[in-house]
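Every protein chain of the complex appears in place save one, which is left out.
Chain lettering (A, B and C) follows the sequence in which the chains are written, and residue indices restart at 1 in each chain.
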Amino acid sequence: MSDDGTEALDALRERVRASEFQRWAGLELVSLSEGRTEFALRTVPEHRNLEGGLHGGVLSILADTATGIAMHSAIGPDRTHVTLQLDLHFIGRPSSDRILGAGRVLRSGRRIGFAEAELTDEEGTLVATARATFLLMDRRGG
Amino acid sequence: MSDDGTEALDALRERVRASEFQRWAGLELVSLSEGRTEFALRTVPEHRNLEGGLHGGVLSILADTATGIAMHSAIGPDRTHVTLQLDLHFIGRPSSDRILGAGRVLRSGRRIGFAEAELTDEEGTLVATARATFLLMDRRGG
Amino acid sequence: MSDDGTEALDALRERVRASEFQRWAGLELVSLSEGRTEFALRTVPEHRNLEGGLHGGVLSILADTATGIAMHSAIGPDRTHVTLQLDLHFIGRPSSDRILGAGRVLRSGRRIGFAEAELTDEEGTLVATARATFLLMDRRGG
Partner (left out) sequence: MSDDGTEALDALRERVRASEFQRWAGLELVSLSEGRTEFALRTVPEHRNLEGGLHGGVLSILADTATGIAMHSAIGPDRTHVTLQLDLHFIGRPSSDRILGAGRVLRSGRRIGFAEAELTDEEGTLVATARATFLLMDRRGG
């Protein structure tokens, strides 16, 4: 990767870590490279549903973030993406409070991108899988 | 609906309104009947993504809640549901900070249920659609 | 609708009815207007899976066709669409050999479109629901 690419990833890392959304959601950026990222979600009592299980919407936040930031890292700072569609399968019940979400780009084209995420607990059990479709665009004035 | 059904819906309404998750997420229960519900999401600055748009994961929370509580209201208090799968399409950009999520059951069988949700802004613009698949079970000891 | 629009729909109807794919799949165009269409699938013994049920892939063909042609009818002859994503929920078991698939456009934007389909049997039972996401483009040289 060029110096420009390295700088762009550094800048993205900083923006993610400074994000109020990340703090609100209990997310932490673990790693980021071109087209790949990993986030950790620290679940809190407020994330529980009426049955005491982890709310599917909270796992959706982790999946949406892992796929979206993976896509963001692949297209570079002069382009932007809009999520068109997201789907999740809730495969297994997590046995830890910390959930890892690994996102990776499946394809980054001129106008369209696809990414996926695998959510696992700390014992490596598959908790959920997700895929997302993105519209990719040049930034206005970019 | 029988008196039992009415009581069960009243009890569900109370549980939802007392939920810490609902408060954390910025959700408010607007209406609930057998197989149908409506929630409102009051977005806050923490719900914004890096581009300033409403985070897809926040819309997922609204969709997951609207489909899940609709399903819950249809199966009665002696049964419980587990979400197997959730998918969302992000159709339009909302023009209000308050988003409505209307959930309804498509089918409630013995073992499997399906529900869907439509998310709209206050001007009635379709923001997102969602569908979910549920495993339905008797409560243990229920 | 303008005369041009009427002509375009007439031309699309003819192209669909002349399609070898439609014949192969057992599909029949029932109705078509701007953004809406209805197809009928006449199931044959070859459409059955190992368990004797109607193959999910055959229902997918009906869903893909109903959403795709609805989208096609909405964008006009100078533009084209590529399906990015399709999802189906298999809600109920059909009790007739003829399945109807009603497609309608949810949104037709400049670059992106969304459509959905409802599949029902002849008694009106909901057999499956589907949604699709499309990339919309000008035809080259069009």
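The definition used in the following text is that contacts are C-beta pairs under 8 Å (C-beta built on N, C-alpha and C of every residue); 3 or more make two chains touch, one makes a residue touch a chain.
Predicted model only: the values in this text are computed from it and were never measured.
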{"item": "Chains in view touching the one left out", "value": "A, B, C"}
{"item": "Which residue of B:38, B:64, B:87 or B:116 touches the chain not shown here", "value": "B:87"}
{"item": "Full-complex contact with the absent chain, from A:38, A:64 or A:87", "value": "A:87"}
{"item": "Residues of chain C (touch criterion as defined above) contacting the omitted chain", "value": "15-16, 19-21, 23-25, 45-51, 53, 55-58, 60-65, 68, 72, 80, 82-90"}
{"item": "Residues belonging to chain A that touch the chain removed from view", "value": "87, 89, 91-92, 106-107, 114, 116, 126, 129, 131, 133"}
{"item": "Contacts of chain B with the absent chain, listed as residue ranges", "value": "84-85, 87, 111-112, 133, 135"}
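We adopt the following convention: only the chains that are shown with their structure count from here on.
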{"item": "Identity of the chain that, by mean CA position, is farthest from chain C", "value": "A"}
{"item": "Intercentroid distance (Cα basis), chain C paired with chain B, Å", "value": "29"}
{"item": "Distance from the mean Cα position of chain B to that of chain A, given in whole angstrom", "value": "23"}
{"item": "Centre distance in Å when chain A and chain C are each reduced to the mean of their C-alpha atoms", "value": "33"}
{"item": "Set of chain A residues in contact with two or more other chains", "value": "84-85, 87"}
